[in-house]
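Let me begin by presenting the structure, written as structure tokens, before commenting on it.
For subunit A:
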Amino acid sequence: MSAFPAADRLVAGIFLLFVATTVAGSVLAVFTTRIIRSVCGLALASIGLAGLYYFLHSPFLALMEILIYIGAVCVTIIFAVMLAEPDEPRPDKPTGRSILWWLGAIVVSGAIFWSVARLGLMGNWPTPAIDRKDGSVHDIGVALLTTYSLAFEVISLVLMVAILGAVAIARSGRHHE
Partner candidate 1 sequence: MNLLHLQERPAVYLVVAASMLALGVYGMIRRRTLIGMLIAGEIIFSAAMLNLMAVNRFFVSDPSVGQIFVLFIMGLAAAEVAIALSIIIAVYRNYRSIASAELSELSG
Partner candidate 2 sequence: MKAPFNEVISGFVSLLTGMGITLGQLFRPIVTVQYPHQTLTMPKRFRGHILLKKEPTTGKSTCVACDLCVKACPSDCILVEGEKKPGEKRKSVTLFELDYTKCSLCGACVEVCPVDALEYSRAYNLASTSKQEYKVMDLVKRLEDSKHP
């Protein structure tokens, strides 16, 4: 990397781009009224997140994020959007109650952001390790099947149950057969 001119500036730029993508994606996902755009926001946030994972020395997770979140979660959500309604109902005229809700949401999320961010910034963290080796795919695999094998099995069980449950729920409403 050292041969690259202005390498650190480029890297910083890319990093900021990923941060911006993540936040912008989340904002889009939450604020837009069209659900399909909201899914796009989620996909965008996932791409940004994948980039951040890469900066956190975990290319494996970055790719898994893309594979699972965009390739699976977003696609499934879009599929459900196609089956159900595409758009949220247009907001009616702001009534006192809805303004109250809106204010409440702003306050709650603002409070959460302020407190968590404050905790992150001011928290009494140990000195961060700057140059650490990344956990290789091999290490992850070994750890999955030794130390965390129980969790691994539980996860596979959860996924299995989820598949069966999804099939059962989705099938019960079918009236073609």
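With respect to how the candidates were assembled, all candidates are chains of the complex that A comes from, given by their letters.
Assume contacts are C-beta pairs under 8 Å (C-beta built on N, C-alpha and C of every residue); 3 or more make two chains touch, one makes a residue touch a chain; residues count from 1.
As the structure is a prediction and not an experimental result, all values here were calculated from the model.
Put simply, of 1 or 2, the chain that touches subunit A in this complex is 1.
Subunit A contributes residues 8-9, 11-12, 15-16, 19, 22-23, 26-27, 29-30, 35, 38-39, 41-42, 45-46, 49, 52-53, 55-58, 60-61, 64-65, 68-69, 72-73, 76-77, 79-81, 83-85, 88-89, 101-102, 104-106, 108-110, 112-113, 116-117, 119-121, 125-126, 128-130, 132-136, 139-140, 143-144, 148, 151, 155, 158-159, 161-163, 165-167, 169-170, 172-173 to its touches with candidate 1 in the complex.
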